[in-house]
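See below for the structure under consideration.
Of the protein chains in this complex, all but one are displayed in their positions.
Each chain carries a letter (A, B and C) given by its place in the written order, and its residues are counted from 1.
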């Protein structure tokens, strides 16, 4: 029998090793797997390269992982926002690396990683500072930059519902990077608000087919990041 | 108001011009927009380049379009099957061109066309006759061929249900090339078994967002290609 | 008779209204964060426009009523929004397929600088030590069919934002189609910057004084 459900977030992340590349879903707090991130803080793996659109808010979730000095390098498109204090400070002090990638290029590089495409060309960032060091090539009289795929050792993803095969559906705009990150990691670890019976997700409406998922943990009442930030909470509590 | 519904298949295809590149959805008969193809036969545009996984069966649908000498060139992955007689004969006589593309490469070239990616690298066809004439490049000690995107002037696609915005859902394995072909044409023309009210397709389960669709025609009782082939029917009837 | 209060230039709402007036029925539109967001509320009645937000929603509706916010239903500015009937959700690769693949008709963006040939700088002032952050701006200008810039004509300190060449790092080269400022509406074309309309109280001289690039008055 196939059963990808594991009993806890801590169990789910136990194999993450020092130096791993870890993708973390979410656009701001929407879709951010905060319980898995907190389990990773407890677990303690260090020297991580994290691929995520942002760098977290306040002192919880991704920001707390960074604050706990577990992250060597961030690969993201928008590393600052209204409530992000941790990353900017470390960055200004030269204590964390940043690879800045246009958002669509970031998405496509992840998708390519999952699809076995080592590189592709995109018009985004041509003639800007972000094309520096990259191959530029003309197709049909227009310039494009070559971008390489990104793959991870682990992806941490949040979804709305999962079954024991690992089929997933998401909630609204919390879908964002989840489906592509699921495809691009050696091991994909998912937190699901609900575990449902096999066959209860409409096969026409599955967003992430189970083949892309390795482990699922049920987090039925995930924390609301913005509330934790508003209350100025810190993880570890 | 936005209303992409048109009243007939003939109206839907009237702008297709001689020499156009036309993508046609379907894997065998599943997902093949047979009524749109028949309307295109009535309409008469010639010298077409058709992108489709196969070349049709019997003397209806895509096979009939080819038999009617409207197709100059086929781009496909599997141009023969049990009941395909028309294409093989024309091909052997040198009366139609063929660009043979591995199925996954065909899918990815179409997807790239829709996604603004002019070219990408794939491991499929490396060290085979189908890599001939293509750039081969090494990434991480493995060889890949560069493949260019395909775009079309028109895509003809079959789906299960559509709304007036052009949001689409499909039926089972008839989905196949439909969603990617919708993205890769200047004008995407869809036949839908059912037209539904705006909002009645679950926004989490829309497969093709309406932005990729230009025209929809309701074909509530589409022909069953294999039955037509079994009855040895020919189009035009 | 009461004399009308004399006024120079358009208000921000008037600027956004000018942009909104140029958005056609059936258009797929992406609105940047800040001033561009005002456009949605000002599209003339009778036009149905569909808003795309690059974090994964086509068919974005107005902000929710208070107390009905859903932190998992947000726009690219991370503000809570709603979804209209006929909306749909999708992942980031599909969202940027819409952008990069030239499926979005209009994008309205803010600007730090716009150059004479339509170069846009809107993501970084290039200051050392600043945290660079680009988001989807480079994809949008590379992929959307028509790029509208909405911006004050000058910076807060009175520097021109429309310049011969951008001094800030570029978002994209030759990408802007039209600029809507508080002083004028300017098309970017092969002939250069063509002034299409001037705001009340603005004349050629006034506009040229506040512009760092050549202007064409047709």
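Following the convention adopted for this analysis, a residue touches a chain if its C-beta (ideal position, glycine included) is under 8 Å from a C-beta of that chain, and two chains touch if they have at least 3 such contacts.
Just so it is clear, the structure is predicted and the values come from calculations on it, not from any experiment.
Although it is left out of the displayed model, the omitted chain contacts the following shown chains in the full complex: A, B.
The missing chain, though absent from the display, is touched by one residue of A:117, A:130, A:145 or A:161; that residue is A:117.
Only one of B:150, B:189 or B:207 touches the chain withheld from this view, namely B:207.
Among B:118, B:166 or B:179, only B:179 touches the chain that is left out of the view. Taking the complete complex into account, residues 1-2, 111, 113-117, 163-165, 167, 183, 198-199, 201, 203-204, 206, 209-212 of chain A touch the chain not shown. Contact between chain B and the unshown chain involves residues 27-31, 77-81, 87-88, 91-92, 98, 100-108, 110-111, 122-130, 170-180, 207, 224-226.
Operating definition for what follows: only the chains that are shown with their structure count from here on.
Chain A and chain B, compared by their mean Cα positions, are separated by 34 Å. Centre-to-centre, using mean CA coordinates, chain A is 29 Å away from chain C. Residue numbers of chain C whose C-beta contacts span two or more other chains: 83, 89-90, 93, 96, 99-100, 142-143.
Residue positions 115-117, 204 of chain B each touch two or more of the other chains.
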